[in-house]
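Attaching a single structure in structure tokens format; questions to follow.
Only a single protein chain was left out; the remaining protein chains are all shown in position.
By letter and in written order, the chains are A and B; residue numbering begins at 1 in each of them.
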Amino acid sequence: MKTVKSFVLVAPLALIALAPAAAQEFSKELIEKGRYLATASDCVACHTNHDGGKPMAGGLPMASPVGTIMSTNITPSKEFGIGSYSEAQFSDAVRKGIRADGANLYPAMPYVSYSNMKDEDIHALYAYFMQGVEPVDEKAMETKLPFPMNIRASMIGWNMLFRPNETHKDDPTQSAEWNRGKYLAEGAAHCSTCHTPRGIFMQEQKSLNLTGGQVGPWYAPDITNDKVHGIGTWSQEDLVTYLKTGKLDNKAQAAGSMAEAISYSLQHLTDADLNAIATYVRSVPSTKAGETTGATRFDKGTADNDMAAFRGRDYADGLKGDHAGAQIFAANCASCHGYNAQGTKDGYYPSLFHNAATAGDNSINVISAILNGVDRHTEAGHVFMPPFGDQVNAVVQLNNVEVASLSNYLLAQYGNDKLKVTPEDVQVIREGGPKSNMIQLARIGLAGGAAAVAFLLAGFIWYRARRKKPSVLSE
Amino acid sequence: MTRQSKDPNGTLMMSRRGILLGGATLFAGTLAAALCPTLSLAAVDAGTQGQFMKLSNLLIQHQLSPAVGARIADTASGEYKKLPQMLDAIIAIAEKKNAVQVEDFFADIPDGELKDFAHWVISAWYSGCSSEKRNATVFTYEEALTFKTTSDVVTIPSYGISGPNLWTRPNLPLSAPMPRF
């Protein structure tokens, strides 16, 4: 049944296919509209190697639990990019995850979200990619995944199950702003790609929309309007400020993939669109059961320090015993965040209490912020917290025991004191997040010839988390 | 007899205040000892710690960290053999003067051992150290009161004060208010 439905849906799209790009000149207005949509869709974040690569020329390695995926060249280069794509082929790639040669894309490409995009917007995007992007005649590195993930056809079954095949339809009971917001948030801006938890086949669990999910070494938190677990305490202005700057004083700041989304995409959107997104996101209720009262992740902890335990004594002694976490905090964090973790008066360096990073429902972002730092470009400048992992530019390379000890101090003193971090937890984040055992399962499945094979093959992660070290500059 | 001690209301007031202050600092000292296992191993008992904080609060009208106070009291007990008696003696002088601030009673502390000790306590809180010397014991760096007197303008060295290149500030005159601490 599903197979049939799929084909039925594909057919009308094929009919509206337009002539290849070379045959026509697109208007400047259309190209600019496409440029804006490409920004909203954050194409550049993945399709550019930010360590010296050319825009949209691909070659960015992206870690996934099943192996490293390389982004592709989507410049209009005829040989190495998408210059010979017809609009229909382009549309299929963006909305269905199918390449011009018929092969399936891995869902590292968020076509599940883009599938809601309207034909007219696909048309504008096409115009932009054909005539608004500089062609780069360079071959991007190819993705080489281990068997059986290297069989792209494995995505067919997955797509049948999990790819929506409908473009956005306005809900007449809601405002135009809300509808615009939903269109962007669920589509181009692909919020749910990270903020919605994944099911057993790594599909978005739409019933738990925006209630939080792990993204490689980071956790994209609950952004429903739940007043305890979500962002229900944020005003419209709060959320718009955050989307524009990546920061909300005494509440939260964007790191990891969200920092990229803000740097490359969200801060460039119009105020009207950011307000539309905020209006929609603030209307999404939580479907997750949980306490309905209590402190949010934005208002836990107070200013304090534990330095009397070791000040004036030998540093090596301070690293031993009960106050190791406090000592590591003093030596590595307090220089910017303050000896009471109070941040700077101007708020540039955030306090570590009243901070979502230390007070979330899990410890992923505490560990990841320590190991990976923060790297965000906005109009206010380049926000950069150096990493403390095994990067060559780590200010200090902290080991797993030290990071665990520091995390536990931060959680207990300034954040969610119910959480505990082990060195093993740190190692998982150091390696880029949990690994999937899907390859093993799939291989076993193939050997057994089980019907589940197709689904297991299909179960794929398309996390945008990068293996690249975001804060390293090489000479 | 001083004028205050003849005044029954004054005496009553002083006593109540003394009890409250003593109780609060005693509690703070005990709390610090309980919260800091390493500190509770110190030679100083909770009672002496409490008295030390009480004296410190008489000598210095600022917020004082009990954890830092416990460190200072610990060193004081090593350097001043008669620490409990000295604490009691100076506190008694202050109480006799119904003191609410150091200016009310400091001149009454006799020169010599007691006065030197009072200066040492003040110096310890302001400098964070037992002396100016190379071999001084360090109780605190960050919470040394010297830095609080300039905290509206000056960095506590090694701690940042603002976002990148955002530290431009006016040249405050001496008439500008002292930071509250």
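To be clear about the criterion, a residue touches a chain if its C-beta (ideal position, glycine included) is under 8 Å from a C-beta of that chain, and two chains touch if they have at least 3 such contacts.
Definition applied: contacts and distances are computed from a predicted model.
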{"item": "UniProt protein name of the chain not shown, from \"Choline dehydrogenase-like flavoprotein\", \"Glycine--tRNA ligase alpha subunit\", \"Energy-coupling factor transporter transmembrane protein EcfT\" or \"Outer membrane protein with beta-barrel domain\"", "value": "\"Choline dehydrogenase-like flavoprotein\""}
{"item": "Sole residue of B:63, B:85 or B:158 that reaches the chain not shown, by the stated touch rule", "value": "B:158"}
{"item": "Touching residue (missing chain; options A:332, A:355 or A:378)", "value": "A:332"}
{"item": "Interface with the undisplayed chain - residues on chain B", "value": "59-61, 101-103, 106, 119, 122-123, 126-129, 131-138, 141-142, 144, 146-147, 149-150, 153-174, 178"}
{"item": "Residues in chain A touching the chain absent from view", "value": "311-316, 318, 327-328, 330-332, 335-336, 344, 348-349, 381-382, 384-386, 391-397, 471-475"}
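What we mean here is this: only the chains that are shown with their structure count from here on.
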{"item": "Centre-to-centre distance between chain B and chain A (centres being mean Cα positions), rounded to whole Å", "value": "51"}
{"item": "Footprint of chain B on chain A - complex, ascending", "value": "305-309, 311-312, 321-323, 334-336, 338-339, 344-346, 348-349, 381"}
{"item": "Contact set on chain B toward chain A in their complex", "value": "36-39, 65, 67-68, 70-71, 128-129, 137-143, 156, 158-164, 166"}
